[in-house]
Structure formats: structure tokens, C-alpha cells
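A single protein chain has been omitted; all remaining protein chains appear in their positions.
Showing subunit A:
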Amino acid sequence: MYQDVIYKDSPQNYNQYQFTTNLDAQITKAIKFSMDILGRQTVNNRGAYSTEDLFGYFLTTSPMAAPYYPNGLLRIGHDGITNNAVLMVSDLPGTDKTTNNTINLKPRLRIDLDVITPGLYAEGYAALDYTFNNGKTIRNPYDIYSYDATTGEYINQRDATGATSVGSWSSNSSTVTVNARIGYSRTFNDVHKVDAFVAYEQSKYKYNYLYGYRTNFTSSVLPDLDFGSTNKDDQSNSGNSDETARQNWFGRINYGYKDKYLAEFTLRYDGSMNFAPGHRWGVFPGFSAGWVMSEENFFEPLKNVVSFFKLKGSWGMMGNDNISAYQYLSMYGFVADNSTPSRYVFGVDPVFAESIYETVTANPLVTWETAKTWNVGFSSQFLDGKFGLDFDYFQSRRSDILITRNASIPTYSGLSLPAENLGKVKNHGFELIATYRDHAGDFEWGVTGNVTYAKNEVVYMDEAVDTPEWQRQTGHPIDGGTYYQALGIYQTQEQIDATPHLAGTKVGDLIYQDTNDDGSITWDDAVRRDKSATPKWIFGLTLNGAWKGFDVNAFFQGQADAEILVQPTMNMATDFYEGRWSESNTAEQNMAAKWLRAFMKESQVDGRNSQSSTWWLRDASFVRLKSLEIGYTFPKKWITRLGIDNLRLYANGNNLFTIDGVDIFDPEMTNGIRGYSIQRTWTFGVNVTF
């Protein structure tokens, strides 16, 4: 696979090569051995700047910064020698190349123990995943010019672009997972179907990293560390390692009677290294049952309309241990080179002093976060499979959620807080899937639609004692934002004088609500909202059709009841400029203004309008044609002559169009306007089976 990048003249690209092999061997009648091998190499070529840097820069660069002089020479940046967008995208300042090699081996053994008792089997596998990664970062000086108006000369600023340097790193990791299970699978008397197993799994991950660097190379022709400067001050190195482990026991029993009554029981016993001995293990059971009502005798008369009907329900418990390790101990780490505040310097010849700091205050009781979920629902089919309808309702309660008490423990304590099992959140919702399939002569078609509704509510989260009640998280969705309520735009000075406002408010600024009625606007007036970037509704629609070898498949997806905050950035999008309040407008135009007066985005320059307020919220609902695929399968009689079993041509488009209210960027981009854009892609392909 090869993928280019959306900027021109850039060394950035992505290459991937992969092979997989599955070998199965039946050693004896009862013993089967298989080996899966996967090998992959990805090569990532980039320029000297990361995507985040580039996009952040593109959007904030001065619109007057030209990349070249009229005579074609590269021009220095407007706020620094190197800040020239064309330069940053290219390979002139240097390159970064990363090669990741992965090899995964999975030997598996299955032994049928029918000799002991029929249906008994033992199975085990080991997953040996190894990665060997390395990379090289090369930087070199380049020619970039600045124009001296007094002499009319173009002066080469090469000296300011730095020296040739090479950074070379290599890392490797191994993840060894061992899984063994004993299972029992048997049907008694043709009606009682039993399937059970008990399994044990353990996993260990090890990682190593080494980095070397030299600068002041004479040239970049030989970009290896041996050829850099021999001066010790031009050399540096670093290295680190890591190790994690996990252990689990789990088992499951399935029982089915005549495929009419179904039940399943699962149990997990999970151990995590992130917790102290004595708090490491968590027990997570689960239970589910199903009743295929349509197989019952009393259902016979309905069978010609409702061809299948199953009631189901389940209850289960899951655990989460996703925190950094060792928070149950009082541990000290080394202050890194780039930490803030930085290390202190001592000595007549100043050198950085080795420093250690306490990483967190210990919480010896930290343990598993748990989620208890139950659901009920049914799945059904009508008219012999023409219609289908599935419905599911769920409720979930998470407790012992791992949070830090930053919101309530005073800052004057100076404590660096560990995770504690304190939070409680509940979540409920439903999901509905409907399908329709039909055919008319040679034409087949189908429609599938699904809709999901999910709403969460915080039952307990750490909050500051004096938080006003309209800002409390408790009773509201977990990620609802807190914003000033913006009521409108100040049109006259009398309006400003008559209402509480932030210091320095001018005509054309936003009006904020004084929620607590104390006569002044402070953050205590901000209100927490029930909507957030997480949508409450998600839906999808698939349309497919086939006719005489042609097939069409279209997939729409969308969400609703979500909002995101879109604030102007430095170099505002035109969106914020059109229809704004302006001193040169008429009074009527200003009354109808959609945006407030143009302002400096930086909060320390304009501390009033750059605040988070409801004025900047946009509806993040959207509907998107996610994919459309059209294919043609050649008739068998044409291709069997060529020795081909099956031949299909297809064209596929992804992200074809989106209808949304955000306008200036795709609503699914988490980085907002500064992210690498979601792309519309077209794929053309051929499937051949021999």
C-alpha cells in the first residue's frame, strides 16, 4: 500500500508491505496444529515538521507572507527564519524516516480428548508479537534569503538554519501471550446442547528504546552517527525501557434446549499490575438468556407472518484498569530534560543537576473500575425474511470510576493526586435495527436502517465545594461543557451601562448573563450544558441492490443531538467575518448581525469575547454518505474459459458528501479546524478468485 499526502512537493508518504500465512496440520486424528504468521513493514517518510505543526502553522501564518521572492529565491519567514510554509512542507530542512517491522507468530494446538469423555477438548495458543522499529531524523542547513532594501541584495541566511545533524533511534518490543483452555462441547439426546470452557491467559509486554544523536556533520552524504562531529558536546544519547503484564482467568457455559431456550453464563477473573497485591483481581460475571418464541407451539398460527421471534436479555459486569501503573506506591521519577519547571543549574561551569520528584501521592487502595450493564430486547423477522426488526434497551452503571480529586483538594496542599475509585456514572439507551429485503425478477434490493440512542448522567464526580449548582456535573452528561450564556450583542453604550459586564466591554461585544445575580460577570455565571460533543442519537442507513451481475451498496451515517464549540482562531475563517457587527454598518445591519465585532482572538488581548460562551456553539448533527460502491461480477460463462472462478470489478467512494451545521470543517474532526482534513477517497479494484 502506498499513500501520499495532501500537500504538494512534500517528502511525506506512507508505504506498507504485508504478508500472512496460515498453515494447518492435522497431526493425528485428535491433534491439530496450526501456525499463523504475519509479517508487516511500514515505512513512514516525513519532512521535518509534524502534521500538527504544519496545520497549526498554515492556519495562523500571516496572509502577507509570500514564500518566494519575485526572482524565485526562497524567502525567510515573517516571524522567524524558518517559518515559511512552503519550506516546512518540503524536505529542505530535513527528513524523518520511520520503519516499523512487525512479525506475529501464533502457533496453536488443539487436542480432542474424546478418549476421556466425548466432547472434551484442550486448546492452547501462544501469540508471539515482535516489533523492531527504527528511524532516522536528518536535519541540514539550506539556502533561504532575505532582501536588504538599502543595498538591493538578497542575503543568504544559510548560517541561521542550523547545522547538519542526525538522530538515529531503534526500539523493539515483544508481547508474549499464552492462552490455554479446556472445553466441552456436546449435544445430549439431540436436544440439550452444552458448550463450556475454562481458560487461562497471561500476557507480558517488554519494550526497549535507544537513541543517539550527533550534530555538526561535515555533510549529510553519510547520515550515520559515526560520521558526525567527534566533539563530545555535539553528541548526546538516551534510552529507556518498559514492561507490563496481565493475567486473566475466564470461562463460559452455553446451554441450549432444542435451539428454543438459550442461556449463557460467563465469568472473568482479571488481574492487573496497576493495582497493589490484594487489590489486583476483579471478578466479572455475566449472564444472558434467550427465548426463541417463534419455535413454540403456541406461535404456529403467527408463523406465516412472523417467521422468527426471539426475546433476549443479559446482565454483565466489566472492569477497567486504564491508569498509569504504581499509583499504589510512593514512587519517585527523574526530572526529564524538557519538563516544566526545568532542572536547576549549579557549578562554576554550569551543569544541570540530577533531580528526582514524587510522581504521585500513593493511593494503596486503588483497584478496578466496574461497569454493570443489563439489557433486554428482541429480534424478529417477518414474511419469511423479508422484514427484520431488532430492538434492544440497555442500562449501564459504572462505579468506582478512576478519577483524581483535582476539583476538590485545595491547590495549597501542593499534592500531585493519584487515581481514586470514586466516580459513578449511569447510562441508558436503546438500539433499533430494521431490514427489508425483496426481489422482483432479476432485481434484488434491500434496505437496512439502524438508530441508537444513548444518554449518560453523572451520579457522582469530584467537584469543588463551592461550585454553583448550575455548574455541577452531578445530574448532567459527563462531558457537557460549561459556558457563559451569551444573550446577544451590545448595540449601545447605555445597554452596557445598564447591565453587568466584563471590564473593558465595548459596543459590539457579547452580552453575558449574570446567572447568580450578583451584579458582576465572573466565571460563576457560566452554566453547564446537557449537550456535548458526544451525540445522543446515532443512525445509519444501508441501501443495496443487485441486477444481472451489477451490485450497488450505499451507506449513510449520521448523528444528532450533539454540539461543538467552534471559536475563531488566529487568522479567522471568513465565516466569522461575514455578517458581523461593525462600526461601519447601519444600525439595522448591526441589530441583525450574526457575529460580534472583529476582535483579537488571544484571550489576554480581548478577555471578553474570547471566553467560552454559547455564542460559539454549533450543532454537530450531520448526515454523511459514508460509502458508495458499485460493482460488476462477470458472468461465469465468460470467465471459466480463462480458468477464473470469479471476477468482479468495483468502484468505491468514501465520504462522498456531508450535510451538517458546522460548515467550516467536518464535524467528526476532533482537532477542529486545525486537524488534517477527512478525505474523500475513490477506490477502484478487482477481485479475482482462481
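What we mean here is this: contacts are C-beta pairs under 8 Å (C-beta built on N, C-alpha and C of every residue); 3 or more make two chains touch, one makes a residue touch a chain; residues count from 1.
Simple rule for what comes next: contacts and distances are computed from a predicted model.
J.: Tell me the UniProt name of the left-out chain, picking from "FAD-dependent oxidoreductase", "RagB/SusD family nutrient uptake outer membrane protein", "D-Ala-teichoic acid biosynthesis protein" or "Ectoine/hydroxyectoine ABC transporter ATP-binding protein EhuA".
T.: For the chain missing from the view, the UniProt record says "RagB/SusD family nutrient uptake outer membrane protein".
J.: Consider the whole complex, including the chain that is not shown, and state which of A:417, A:527 or A:598 touches that chain.
T.: The one listed residue touching the chain not shown is A:417.
J.: Specify the residue from the set A:135, A:271, A:508 or A:631 that touches the hidden chain.
T.: The missing chain is touched by A:271.
J.: So which of A:283, A:329 or A:688 would be touching the chain we can't see?
T.: Candidates A:283, A:329 or A:688; residue touching the omitted chain: A:329.
J.: In the full complex, which of A:466, A:497 or A:578 touches the chain missing from this view?
T.: The missing chain is touched by A:466.
J.: Please give every residue of subunit A in contact with the chain that is not shown.
T.: Interface with the chain not displayed, on the subunit A side: 76-81, 113, 116-117, 146-150, 157, 159-160, 162-163, 182, 200, 202, 204, 215, 233, 240-247, 271-273, 277, 280, 325-326, 329-335, 337-338, 340-348, 350-359, 361, 363, 405, 407-418, 420, 464-467, 502-504, 522-524, 604-605, 607.
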